[in-house]
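Just one protein chain is left out here, and the rest sit where they should.
What follows is chain A.
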Amino acid sequence: MRNAYLTYAAKRLAQALVVILLTYVFTFVVVSILPGDPITNVLNNPQSGFTQEEIKEIIAAQGLDRPVLVQLWSSFSGFVTGDLGLSMRSHRPVATLIAEVLPSTLVLAASGLAVALVLAATVAYGTQFVPKRYGQGLLRGFPSLFLSVPNFVIGLVLIHFFGFQLGVFRVIEPDSVWATLFAAIALGIPISAQIAEVLIANLDNEAAQEYAAVARGRGLGQARLFAKHLLKPSSLPVVTVIALTIGELLGGSLITETVFGRTGIGSLVQRSVSTQDLPVLQAIVSLAAVVFVLVNLIADLLYPLLDPRVTLLGGPKSRADTEDGTTGVSPAVAS
């Protein structure tokens, strides 16, 4: 079991590294090479407003006169060692630029995820206990309703009511606790809808399983059946779902930041896109990919530890049937 798990972990890790490498190269190709090269596209473009001296300076600083493969290599090796290069505009290290705004985005993303989890769990577990006549249907309708509302709409509605109408938070102070909370709600609601959807489906599915009826036949009440039997198996797949929503969380953070006027990765991206600051874009896109891959890697590594049924490929079979004369031929082999 242990060895099988280590093999599995090593394979997943290798896969993750390959994905990160490919993403970096792909981003590099899209951002820096296509269509044409940065010198003609960005620097020599009269709309960018660079002087001849500035252009020369940037070419020298970024090494844009070197062959493309050399540029890619130095850029990637820098990325791996934590050197993200210099901004074309401010000439400051990209890592510093990101480090300045990252905490604000992390706070927002983390609180958004927390809101999503609390909301999803409340709604999903509520569907199992709220009787039909007291609005179980309403709870069940929640996920599909909020899946279909974009988070910037939710954000604008929240700003309008809680900011302008009720004055719960001051819109011009986007980093205050209350403003952050409402931004997190706007970010968390669509994500919670996805998680709740999966959770409700799993709970209904597990509750309809034969073992649930058999457990009730052993005298278990509704509450203990839920806590002891249904909660774990229906919550396990949510680990995977959360990992998949990380992308949404990142993307959503950028939009929510813009809506709420927060300084963060979102505003940095916006500024870099409008000024065509390529090194910054390359770093942010690649870092986002790394985060996404790592979170999914963690979910993949966690899952076999949580669910005893998961047998890893190549792992020894733990079937213990020796009595009754049956041999442990797995269906996959016997059929």
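Basically, contacts are C-beta pairs under 8 Å (C-beta built on N, C-alpha and C of every residue); 3 or more make two chains touch, one makes a residue touch a chain; residues count from 1.
The rule is simple: contacts and distances are computed from a predicted model.
This complex has a chain not shown, and the name its UniProt record holds, of "Peptide/nickel transport system ATP-binding protein", "Cytochrome c oxidase polypeptide III", "Phosphoribosylformylglycinamidine synthase subunit PurS" or "YdbS-like PH domain-containing protein", is "Peptide/nickel transport system ATP-binding protein".
Screening A:R12, A:R89 or A:R216 for touch with the missing chain picks out A:R216. Where chain A meets the omitted chain, the residues involved are 208-211, 213-221, 228-229, 232-233, 236, 307-309, 314-330, 333-335.
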